[in-house]
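Note that this complex is displayed minus one protein chain, with the remaining chains in position.
Think of it as A, B and C in the order they're written, each chain with its own count starting at 1.
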Amino acid sequence: MYDSIWDKQHEECGVIGILDRTLDIPRYLYWGLFALQHRGQESGGIALTDGHDIFTYRGMGLISTVFEKGLPDDLGGHIGIGHVRYSTTGSNNPRNIQPLAVYSAFGQIALAHNGNLTNTRELREELDANGVTFQTTMDTEIIVNLISRSRQTTVVDRIKESMNRLEGAFSVTIMTKDHLYGVRDKFGFRPLCIGRTTTGGWVLASETCGLDALGATYVRDVQPGEIVDITEAGMKSIMYAEPQRKQVCSFEYIYFARPDSVIDGQDIYQARLNMGKEMWNETQYDADLVISVPNSGTTAAIGYSMASGIPFNHGLIKNRYMGRTFIKPTQKERELAVRMKLNVVKSVVKGKRIVMVDDSIVRGTTSGIICKMLREAGAKEVYMCVSAPPIMYSCFYGIDTSVRKELIASALSVEEIRKYIGVDKLHFISLDGLCKAIPNIPREDLCLACFNNDYPTAVPVTNEEGEKYALE
Amino acid sequence: MYDSIWDKQHEECGVIGILDRTLDIPRYLYWGLFALQHRGQESGGIALTDGHDIFTYRGMGLISTVFEKGLPDDLGGHIGIGHVRYSTTGSNNPRNIQPLAVYSAFGQIALAHNGNLTNTRELREELDANGVTFQTTMDTEIIVNLISRSRQTTVVDRIKESMNRLEGAFSVTIMTKDHLYGVRDKFGFRPLCIGRTTTGGWVLASETCGLDALGATYVRDVQPGEIVDITEAGMKSIMYAEPQRKQVCSFEYIYFARPDSVIDGQDIYQARLNMGKEMWNETQYDADLVISVPNSGTTAAIGYSMASGIPFNHGLIKNRYMGRTFIKPTQKERELAVRMKLNVVKSVVKGKRIVMVDDSIVRGTTSGIICKMLREAGAKEVYMCVSAPPIMYSCFYGIDTSVRKELIASALSVEEIRKYIGVDKLHFISLDGLCKAIPNIPREDLCLACFNNDYPTAVPVTNEEGEKYALE
Amino acid sequence: MYDSIWDKQHEECGVIGILDRTLDIPRYLYWGLFALQHRGQESGGIALTDGHDIFTYRGMGLISTVFEKGLPDDLGGHIGIGHVRYSTTGSNNPRNIQPLAVYSAFGQIALAHNGNLTNTRELREELDANGVTFQTTMDTEIIVNLISRSRQTTVVDRIKESMNRLEGAFSVTIMTKDHLYGVRDKFGFRPLCIGRTTTGGWVLASETCGLDALGATYVRDVQPGEIVDITEAGMKSIMYAEPQRKQVCSFEYIYFARPDSVIDGQDIYQARLNMGKEMWNETQYDADLVISVPNSGTTAAIGYSMASGIPFNHGLIKNRYMGRTFIKPTQKERELAVRMKLNVVKSVVKGKRIVMVDDSIVRGTTSGIICKMLREAGAKEVYMCVSAPPIMYSCFYGIDTSVRKELIASALSVEEIRKYIGVDKLHFISLDGLCKAIPNIPREDLCLACFNNDYPTAVPVTNEEGEKYALE
Partner (left out) sequence: MYDSIWDKQHEECGVIGILDRTLDIPRYLYWGLFALQHRGQESGGIALTDGHDIFTYRGMGLISTVFEKGLPDDLGGHIGIGHVRYSTTGSNNPRNIQPLAVYSAFGQIALAHNGNLTNTRELREELDANGVTFQTTMDTEIIVNLISRSRQTTVVDRIKESMNRLEGAFSVTIMTKDHLYGVRDKFGFRPLCIGRTTTGGWVLASETCGLDALGATYVRDVQPGEIVDITEAGMKSIMYAEPQRKQVCSFEYIYFARPDSVIDGQDIYQARLNMGKEMWNETQYDADLVISVPNSGTTAAIGYSMASGIPFNHGLIKNRYMGRTFIKPTQKERELAVRMKLNVVKSVVKGKRIVMVDDSIVRGTTSGIICKMLREAGAKEVYMCVSAPPIMYSCFYGIDTSVRKELIASALSVEEIRKYIGVDKLHFISLDGLCKAIPNIPREDLCLACFNNDYPTAVPVTNEEGEKYALE
């Protein structure tokens, strides 16, 4: 909620799933979600089985808040899934918390979903016409009703049939009382990887840092169009769709994923270092100092420093207790809010020509305040480098992009943005530079739609102000 | 939860509904539920509309706990429904809280249900077969799916069709964004009455005390088999089923309803006074003092005293903070728990032959401890009168009757119960006496199934230990 | 807080103390305070020792709220004291919670105090002049500083000396790590009794109901001017002052104490029955029905009924969840607030000439609303009997009497009050009648100052509006 003023885009979700006969499942789900917490801070939860029923434990806030009174004792079952959510529309709606668990003719089933469907409207209309009721506004509830209404006989066939009905982005973990499934859409927009525990069990997680937290070993990523069906007997792979043009979200590399994760074979940290190097190649700014807007711009800043030989230092210090305050500055106090979060190290910036690296610019207001603070502290010149190209188009695949008209780059030229922010120079990494920085993913396999309007799927109609289709 | 040791049966729910253009709907729902709190203390909630969407605010605990941080500001709409619940099976399951609100093809709808269906299994199986998913284990979710899946075109016809599918006990309030409905099953097991506010609006409530709390005027009871359809234009009555053999729950008169309520034309307080008088007629105990087990036995005790001329006094004082404690005595400390709740007034009981009136005996353990306490305080003799006949059969219509084997009267004779409790004499009111005490309801219109096994509907199969059908 | 609109005076405190080698001290303190909860609901706490240090556990709200997360595990020590408080001035001040525990030269000591000193100002000034600092505004902190600054060598002599410095009302329990003390002021304003546990330990409690809750046996009351010094070796009695004119608070009998308690040899329940009988003797009202304002007027109402032969019935039903709501009616909504708390049983009162018994009238507003409700429900005539004489003077001994100008009886005659309330007849019990109703206490031993201005001690100066001396 509060973070909304920080001028960042938001990932909507992180998911996890564990099947292991020996581990304390709730505890391991907790640690895994804790490692994935950066993917969603507004609500979270887990689903567990005791071997007969599936139970959910869910709540608003950080996963540590949801479980501040303790975890459920291990119920004896060996499967669980979990979810952390940054919710967009229904943020203050406690009904919209995952995992979602239901009773159905073929038994209980629970789902956790990361991503965003693009044919929500059509699916809802079809289900509505068949008398289906919905208790939430989440895509997840659509998915589970498709599964439940499938005429297929086995659960895996139901899932297979249902996944073929979905358009858009979805990485999903699903559990029944004896199966754990992982599914990734046929474009692979959102990540999902597979690991093994030291005790022979299985883990599914949005990022490899979720495996690391459990001491699990990375096996491979779930493939676009693949269902993995995990039981105690082992893992089976089912391709439910022909994988098409792969479209991994480029923003995972720029900003969302944790730097210690690897997605589809590309190390995040190295990609960000590379972005810094590419920006140096593209700018060659003559400067005294490289700084970052902490923490997300830091790796690219180091890359810029390494490539350029210009020393890197921390010119801005972030208050590490930020995000835990409920005393919110008003919109009018935005400058105070930035000061609460960030402080300038005057001795570092004074008299310097500074390259300031940030990962993206959405609305540009925070950047403007930071620039002002740097100048007050004596910075001689401020050159800003941004490791994402200008964001000009909305995302329909699970990122909470502002409506188009709020994206500063959809309305202003780079020069106009430079003036608005008040920096002396401003550079956005080029699309080419960005793609070069992610060498392990072929350019055609990266989703760059928010930069170049090349949406790999049909997208929902938006109104003339670029507002996305709202369900209710 | 804690109350479970108090050897009482539990009503499962109370419902309310308000349509009024001028009132602060959340506040009035709150006050109405506050007056109906005795019908359920484990969870509660309200549903409101802002004229477009329906929102729910629900939680565990007393209605004052659910709203301890305040009520939602009036959203501007003019309709709301509310619910208090004593949940039986799913007591620790936060999913099972009402009202239940859903999105459907014909718009949003919310329901609050008091009672218990007897054809749950058949309906669930039918819906399961059609791919319906359930997020709760509440009958309410079955009802709303029937409404949603109905092929009727108007909401009221959908409700009408659906209500005809239900067997068992149900008094339901339903809201859409512009209609308030009240429905009562064709036997009228559970109460539901209609009132008018001073500002011309409408109120539906489980009991008339809910109307009184709002300053509303009683109009009439909803009839068995009737749907009332209330809009700003007024109230319409639709009979969805031929009213059959009316079967008002006799336990409402004995114990559940508040003494200041009137149900189906019968004043509760007078009925309880009458029960006392009938018990005097049936016992003619030669005694010095009439006391009650507070608070539920008090009115019948006064009736006994008035009829017999034996003075009534408070021989037992109840701690009025009981029920708010989380420090629970263990089962072994049951006697301590009774002492925390009740204390003997020694000066009242010492040396006396006492008639002690209670409303019912379920397991008999508390009665035994009280009798022991009275004797320790110097009571000469203890004669116990119970204003319900022996409970020998489970209820399937919304009362949390213990499984049959836990009902002391299903296993022991009156004389055996007397010995178990340790009183000198023990009398249960006769069925005839009970029916005479409720003069405004013809005997054939009272449900007495828990006393005489005469169930007015088919009832679910139970296992050999008398355990009721459990959904999962 | 909320109760302030109920037109009742408030007792300020209840105290307890336990010394027992075998019991779980925190649990027993909890149960004892639970039984004394009617003496104070705004805060509470306990002090315990582990044999070395003294720890306090205190908080705002009911004792069940203070310990809603559980009791401290038994620390192994064998002594504890406890306190419940209805605070007057410092009600929203979390600093003013008892017991108060301090470190001092002679070791740690904790106190719990019921009552009110009348020489607070002088003592504070003296201590101030000696550089003492105060962290609270409680008399208790004055007392503990007197004890600490005493030049006596033993703890008991320090207490003895200090108690002689105090004027006014105080019943105090004190603990060190190996002693439990009980002290009562030389007039005996506030009660304090002694009991033995079944395991040979000792209990001190404000009322005998606190002993009963623990299964303890009443031994005797602490005498005015007495210190009891309890260790594992047994109890010693020290008279620290010549007992003077005994002055037991008459309001304990009228309203404060629980009906199942006995104070200084007088059974509370019998005294209240007697008050009803005396009121019958004094009024001889020709009526059809006796009712009470629940719950405090009920025993006297039964007494009136027994003496007169006019039947007693419950004409008003109290919502038993009252006091737990945080949604407060505004002052303008006082009538609604009364309706939330009380409802009329119409069938009982309709067409009747009613004697309504209440224990006291402070401001008279609630009585007026109740009378209006009775008439709306069809009562023919309402005669009100009050079991306390008109309260015309402030209490300085521990009762939260409104400032004089707010006491309706200090400004209006009985006839004027009758008109204000709107009843047909109004009778206050006479002083003689009241004293006759408390036969075990000689009239000269009862404090009646709030009725007759006969204060047994010097009292603090009040301002011209009768406002009491406020510490800050």
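Throughout what follows, contacts are C-beta pairs under 8 Å (C-beta built on N, C-alpha and C of every residue); 3 or more make two chains touch, one makes a residue touch a chain.
Quantities reported herein were computed from a predicted structural model and do not represent experimental measurements.
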- Item | Visible chains that the absent chain touches, using the contact criterion stated earlier | A, C
- Residue touching the undisplayed chain, where the options are A:Asp212, A:Glu252 or A:Asp445: A:Asp212
- Return the single residue from A:Thr199, A:Ser347 or A:Ser413 that touches the missing chain. A:Ser347
- Quick one: say which of A:Glu42, A:Glu167, A:Asp267 or A:Asp400 touches the chain that got left out. A:Asp267
- Message: Counting contacts across the full complex, list the positions on chain A that touch the omitted chain.
- Response: 27, 30-31, 34-35, 37-38, 62, 64-65, 67-68, 70-71, 209, 212-213, 215, 258-260, 262, 267, 269-270, 273, 295, 298-299, 302, 306, 311-314, 317, 319-321, 324-327, 336, 339-340, 343-348
- Item | Hidden partner chain, residues of chain C it touches | 53, 56, 95, 100-105, 108, 128-135, 137, 144-145, 148-150, 472
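Here is the rule we go by: only the chains that are shown with their structure count from here on.
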- Note on the structure: Per the C-alpha means, the centres of chain B and chain C lie apart by a whole-Å value of 36
- Note on the structure: When centres are defined as mean Cα positions, the distance from chain A to chain C in whole Å is 61
- On chain A, where are the residues touching two or more other chains? none
